[in-house]
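Quick one: the structure is below, questions incoming.
Note that one protein chain of the assembly has been removed; the remaining protein chains are unaltered in position.
Order as written gives the chain letters A, B and C; numbering starts at 1 within each chain.
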Amino acid sequence: MTMAAPHSTSSARDIDTRKNRQAWISGATLIALSILVTTVFSFETTGNAVFRLSRPSDTWVLPDLVVAAAPFNYLAAAVLAFLGVRQFFRGGARWTALSIGFGLVLAVAAFLVWATAGKSFSLTGMLQATMVRAVPIALGGLAGVLSERVAVVNIAIEGMLLAGAFTGALVGSLIGGFGGLISAVIVGGLFGLILAALVVTYRMDQIIAGVVINLFVLGLTSYVSSQVFQEYRFLNDAPVFRAFKIPLLGDIPVIGPMLFQQNLFVYGALVMVALATYYLFYTRHGLQARAVGEHPRAADTLGINVYRTRYVNVVMAGMVAGFGGAWFTLGSVGRFDENMTGGRGFIGLAAMIFGRWHPVGALMAALIFGFADSLQQKLALLQTPIPSEFLAMAPYIATIIVVAGLIGRARPPAADGKPYIKE
Amino acid sequence: MDIELKGITKRFGPVIANSNVNLTIRAGEVLGLLGENGAGKSTLMNILSGLYAADEGQILIDGKPVVFRGPGDAIAAGIGMVHQHFMLVPVFTVAENVILGVEPTGKLDWLDLATAHDKVNEINGKYGLEVDPGTRVEDLPVGLQQRVEIIKVLFRSADVLILDEPTAVLTPQEVTEFFEIVKSLRDAGKALVFITHKLNEILEIADRISVLRDGQIVGEGDPKTVTEAQLAEMMVGRPVVFEVEKAAYAPGRTLLDVSELTVLSDDDKIAVDRVSFQVKSGEVVGIAGVQGNGQSALIEALTGLHYAASGKILFLDKDITHASVRERHRMGMAHIPEDRQRSGMISNFTVAENMVLNTYYDERYASGPNIRWPDVFESAAKYAVDFDVRTPSVFTRAGSLSGGNQQKLIVARELERETCLVVAAQPTRGLDVGSIEYIHGRLMHARDTGDGVLIVSSELDEILSLSDRILVMFKGRFVAEFDATKGPVDKNAVGLAMAGAQA
Amino acid sequence: MTVQTSSDTLSEKLLQRAAPSRTEYEDLVVVPIFAFIVALIIGALVMLATAVDPATIGRSYIALLEGSVGSLNAVSETLTAAAPLVLAGLGLALGFRAGLFNIGAEGQIIVGGLVAAIVGFSIEGLPWALHLPLTLLAGAFAGAAYASIAGWLRAATGAHEVISTIMLNLISYRLLDYMLRLPWVQKAERADPISKSVVESAELPRLLAWIDANLRVHAGLFLVVAAVILIYWLLFRTKLGFEFRASGENADAARYAGIRAPLIIVTAMGSAGALAGLAGANQVLGVLGRATPGFSAGIGFDAISVALLGRSHPVGVLFAGLLFGALKAGGRQMQVDAGVSIDLIGIIQALIIVFIAAPLLVRAIFPWGFRKSVTDQKDSAA
Partner (left out) sequence: AFTACEVTDTGGIDDNSFNQTAWKGVLDAKEKLGVEARYLESQAETDYEANINSLLGGQCDVIITVGFLLGDATKKAAEANPDQKFSIVDFSYDPPLNNVVGQVYSTDEAAFLAGYLAAGVSKSGTIGVFGGINIPPVTIFMDGFYRGANYYNKQKGTKVAVLGWNPETREGLFTNNFDSLDDGRAFAQNLFDEGADIVLPVAGPVGLGSAALADELGTDKLKIIGVDADLYLTDPQKKHVYLTSITKRMDSTVYAVIEAAMKGTYKGGVLAGSLENDGVGLAPFHDMENEVSAEMKQELSDLRKAIIDGTIKVNE
């Protein structure tokens, strides 16, 4: 391996490398963004965009962030153009990803400034909402990571979330919030167990098993909700875990409200992401779990019990999803409603893929989604000329763009979706 | 530690993989285990290593019967196995692979990788293995992956090492080094079982030889007295011809003319670097090289699976540098891909469907948008017979055939149609002598009837016995060329060139 | 000469198909029957657990039967509900066969149905024989185009189709809401967001209106039958189908065989979208007569179950679709007659799929229902 480069650089130059093409494509994208920012977001834009960083009630009140709209956007366009042109001349290399990432952020900022020109909104509130909206998606994504890392495809996240929400509401109404939360986690784990049994022991197709669990949970919870909750309303009136401020940290401007003035579920999600990262990548059982996901036969030959590992991890995934599901009821509105998870489990699945099967990646993906979602709400208030339906599409379109443009072919665990048959 | 297998029988549904097998394994000795594809060697050893449970029979360790409920038990009893198909997690590092299942752990289940690295280095030093514990296994050449497997077994302080076809992927130099390791292990008092299809190797290294056929022990041999021919006959049940018969070298027109071809790997590294060569009709050109030196990328570029970053490929005087896979097929290029399971066939398709995998659109089988299945079935049956593909019917799942028959199926598909250039990558990897004999005969037949044949193989003997000209590839370039038409080529010289020594 | 004949008889032997084994027969016939029975029993247990008295449970299952096949109207409702499920299910099955997990049928139904509605109301004066096919084609084409976005993204950038189709579903809902309040789409003088009505020449005529005006079964039925045959033919008889299946089973091997993966991905997605779009058009032209918010009614998601239950085989999809249609129609009757919430049907559907998709489970529950596995082995060995 020592004489790895007997090649002249000239031969590397004139050949058509993928990297060069990528550099050109991203260069063109950046320039297109620059043109967009100039023509649409800067031209005829006047006034200041005011972003409120603090609420009057905060301990330390920061002044509002006032941005002169037109100059800022012209500047942004110029930077974008510079980055784009640079791509063509320098071929980008390792700057490509960075440039395009920075360029996207800049374009979003320019868009925001344009929409806010002459008005104001609470940036802190938006970030706090970003975090809140990201929680169920991040937990769903984390549940996906845990089970797919042992090669069990988890389409059932949606159902597990819904089961958690339902149990949280029902048991929470009867014995209180913590009881509800624990039961939700247990029931989530139970569905994890069912999924594991179906796919590991009974070798059912993993996708069918997931779809079926979703269908079953939706049917059962809707049935009970209309057949029972309708009549006995006290069964569907759970207490909500309130936000509590972590002393000192919670007082940090902007970041404080986002991270440290939240409820149990937000802290729980952050802790779980950290724990899962530790478990998967720094512990013995995590190593074994990943081995089972990548090459179950190899794990088996080394005396690792593939089936048991799959059971354990899928049950853990179910428990995480159960916790995430409880967020809908115990962490948000205190009552269950039919299909109240509204597809958040599927978005969690997307977050998992987008986050490259890594807990932190899934959290980041969920935050991007949460950001697009709360941005959309702010824009609706700012009265942009864009119809509300199109604003509501923003998170979804953003997800597609990011997945297509930045992620490309992510590599799932090698054995993902394949049943393991001993002998 | 001595081990005795007594009356082992194992069935997979209707298949009897082992039937009443008795075998003794002794400390300080290398037992050579021979047998055709599907004879039951791997199954027997998987039973010994606890992966499978025997249906009947007993395992005795130092005279005491033991029962293994899983590989964990066997490992605990000091039995380690290096599997025929590597049991390594490609995305893990060497150290992670080695410790998997017996991880050194700190508090809170913390994975102690530092200790793991130390231990790997310790074993490295003891047996002269030299593998960097921090490298990802998928980035290692096959030869080194092999060593990782051995380190794994040693790390578990095994006294019995089972090596299932460990040399199938090694260069001659690597085999020599590997045998050194085996000998040092034997001298350290370990018991070894060595499975291979290569008779010369077994004669060189084994202290005793057992031969399996159809799941039964059919004979034993003493490596000092027995000959290769005797062993081969014992395995196959009939005399085997080792020499490849071929007609006199009479090259015709140039079929393939490659000039200054550069190919990039998926991560944009240069895999093939400005390579030029030609293949003429009626000749066999062999490309020798250790895996990972660009042969696969070269083949992919020639067959249209990977784009050429620069350079030119002429086929039948036509520029096909940017032609599609299909166009090249149509012009008469046949391709036997190196990984038959992954890319050569579709296991869930039937034999018939696989037989027409790249000819289904041909007029012979299709009219308009339709495929005429009866015609397909008939042809498939014919070719299966012609090429000795042993299958219950053409409607059988191809995945259920044995490896040798799968390979014959692919060869049948590629050679039955009108071709003029055969590109064969590792055409006989992992096959037994009988199948190898057959496939070599077929390739030579193609040459003798005027086709050009390009063979890429890491099996040096194969290259030497088939090729008219030999090109040695190292780090993406041809570093040596040998002419085999005027007399035998020096095997050592080729081996050295493969290892990068300047010719 | 002798060699010749022996190889001929050999190849003849190779052409003999093995008779379907006992296990195959059991999986195909016995397992579904058991699955259905177990699902009903568990459904009854759920009802018992929620304080429904046994008499009502009995009444509800009788209603389920009556409502699905008990009368002409019931059969008509079953067929009406099954039609879009089968159409969209066929599309999904096609995708599954090609290795694409397309969750996007819902969005494709919406876009297909919406475009069909627009073509259906905006052209007037065309004869029936021209207008209806044109409208159906427009729906199919729109569905295909919408699905192709996900296909193209997958082929060009590797973006996972599961994500992109989920997102495209969500986008399509908003798009529909938006379109329905555009002045040229919205029904005149109606404040609510429904499209103009499809003119008569674009409607799928009701087949049994001459018996009773309330019988809703419509000419979309012919579409369904044609689609089942077409997809069967496409998948198992044509070159394109072979390419689909090859790519789905082993994309690598397909590439080696000269099949162009990107093209296949886009074509397969497109065909799947066309069928889903047709399902949307079927609803708009045959059932609703116009586009309304949420007219897709989750059919795209039920179709996933239908395709999976039908094992991605056109005939299987047909039967699975009919089963789901029957449960839907019967469930309605169940709610009316016995007052049991139709949501129970969801539970029963899920259970049926579980038991059909995991034959091992059914065998474990009913060991006496099946031959012992040892005899099984002897069967296949013989």
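Definition applied: a contact is a pair of C-beta atoms (placed from the backbone, for glycine too) under 8 Å apart; a residue touches a chain by one contact, two chains touch by 3 or more.
This structure is a prediction, so every number in the text was calculated from the model and none was measured.
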In the full complex, displayed partners of the excluded chain: A, C
Listed residues C:181, C:237, C:260 or C:311, member touching the removed chain: C:181
Candidate in contact with the missing chain, chosen from C:108, C:135 or C:335: C:335
Touching residue (missing chain; options C:19, C:129 or C:191): C:191
Candidate in contact with the missing chain, chosen from A:33, A:49 or A:129: A:129
Contact partner of the left-out chain, one of A:240, A:254 or A:397: A:240
Interface residues of chain A (partner: the chain not displayed): 55, 121-122, 124-126, 128-129, 132-133, 225-226, 229-230, 233, 237, 240, 242-243, 328, 332-335, 337-340, 342, 374, 377-378, 380-381, 383, 385, 387-389, 392
In chain C, positions touching the absent partner: 67, 73, 77, 80, 173-174, 177, 181, 190-194, 213-214, 216, 283, 287-290, 292-295, 297-299, 329, 332-333, 335-336, 339, 341-342
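Criterion: only the chains that are shown with their structure count from here on.
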Pairwise touch network: line, ring, star, complete, or other: complete
Chain pair with the most C-beta contacts: A-C
Contacts with two or more other chains, residues of chain C listed in rising order: none
Chain B residues within the chain C interface of the complex: 13-14, 303-305, 324-326, 328-329, 335, 337, 342-349, 353, 357-358, 360-361, 366, 369-371, 373, 377-378, 380-382, 384-386, 391-395
List of chain A residues in touch with chain B within their complex: 3-4, 6-7, 11-12, 14-19, 279, 282-288, 290-291, 294-295, 297-305, 414, 423
Interfacial residue positions of chain C with respect to chain B in the complex: 7, 10-18, 237-240, 242, 245-246, 249-250, 252-258, 260, 377, 380-381
